[in-house]
Each structure stands twice: as structure tokens, then as C-alpha cells.
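Each remark here refers to the structure printed beneath this line.
Just one protein chain is left out here, and the rest sit where they should.
The block that comes next holds chain A.
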Amino acid sequence: MAANFWTSSHYKQLLDQEDVDVVSPLDREKGITLEDFKLIKMQMANYISKLAQHVKVRQRVVATAVTYMRRVYTKKSMSEYDPRLVAPTCLYLASKAEESTVQAKLLVFYIKKFYNDDKYRYEIKDILEMEMKILEALNYYLVVYHPYRSLSQLLQDAGLSDISMTQVTWGVVNDTYKMDLALVHPPHLIALACIYIASVHRDKDTTAWFEELRVDMNVVSLPDVSASFPYDYL
């Protein structure tokens, strides 16, 4: 989107992990632990991604929507902002912001079709109203940078741009949205960490390349960026 990430609101609003991992008092009263909080967000990220498949929007819209959702919960409580409404609304808003507009009624249609649980059932007007609240919670900062853009360039530079490596890395990037990484780290760093993970997984030696990049491997392999990644299944 914008040419310069470093002057963007996205960069200026990067948070520390400790600030992201705060359960709002209202939620805490209801007994939601930090662990629950993270799981709910992951669950909602999955929900957004499922819905997105039905309405057929690009991964980038999903990524933006999930980022919106995660940003919202750094400011708002889940008690006030029901995740089951916030999630589809974020997708709705992201689809506009990313120029792949999805009609609200289409979203509502798929929600009704695939989610029998009444608690998921929201109407168009609920989405539209929540959209305004989300916009406000986001302070109208809608531009989100993603690692995807730098990914292919970096892979090419590393000489790893074969299809299989690209796919694995792309998948790893998709999975980063199951955590709050996008709120904490700049996208290029996430991209590098994903390349690192994928290369280790595929037994590709990237040490020399990373050295050449002079990137601080302590940061790249920082626990929350890569090491603790739930990659048992790779």
C-alpha cells in the first residue's frame, strides 16, 4: 500500500508484547485468562479465514482483517465487543480497505449457512453498527503492511524462490496471524523469521544469507517470532 512503512501508522503503532497481552478488566472479571484471551483471538482468526474462503477474498484481506481484530482487542474488551461480531465485521471492513469489497448481506448469508450456533448469528445492521465502532477503535488507521510483499523478493534474494519453498514460507506467514505478531513486529522481520523457519524445516542452509543481510538473528529467532512457533505439524 503506502510506499513507506517507516512513516506509516502501522510502524508508529507497533506495540510491545506486554501491551498486547493485556486482558481488559471487564473480561478478567468474567474469568477470562490471558490464555483464554489468546485462544479466543486465534479462534476468531480462524473464523475470519473460513468466512473469507466462502466469500472468496484474497489472503491479504484476511491478514488485514485479523490485524484489525487484534488491534481492536488491545483497546476494547471482549465483553463489550463480541468477538463473534467483531470477526466478520473486521473482514467486512478489511474487504473495503483492501479494495475487494464484500457485501454485508453475503457475509450474513454465509454466517447463517455455516454456523448454526445462534450466538454467531448477527444481522446486517449489527455488522454496520459494529463497523463504526471498529473504525473508531482503530482510530481510522486502516493501512496494514504485510510480510507477503517482501516475501517473494527476499526469497529470490536468498536463492530459495522455488515453488515448494515459497509455498511453505507463505503458509508460515499465514500462520503468523494466529498470533499477535503483526502488532509487535514489522512485516519484513516477520517475513525473515518465516523464511528462517521454513528453511530450517526444509534443511536449507541460509546462514550465509542471513549473515549477509546483517540482520540481527537474535531478533529473528526471538522466541516470540520463531522459536516458540507452534510448528510441531510442519
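Going forward, a contact is a pair of C-beta atoms (placed from the backbone, for glycine too) under 8 Å apart; a residue touches a chain by one contact, two chains touch by 3 or more; residues count from 1.
Methods note: contacts and distances are computed from a predicted model.
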Leaving aside the chains you can see, what is the UniProt protein name of the one that's missing? Options: "Cyclin-dependent kinase C-2-like", "Defective in cullin neddylation protein", "Pre-rRNA-processing protein" or "Phosphatidylinositol-glycan biosynthesis class F protein". "Cyclin-dependent kinase C-2-like"
Touch as defined at the start, partner being the missing chain; which of A:136, A:162 or A:211 qualifies? A:136
Write the list of chain A residues that the hidden chain touches. 1-4, 7-9, 26, 75, 79-80, 92-93, 96-97, 99, 101, 103-104, 125, 127-129, 131-133, 135-137, 139-143
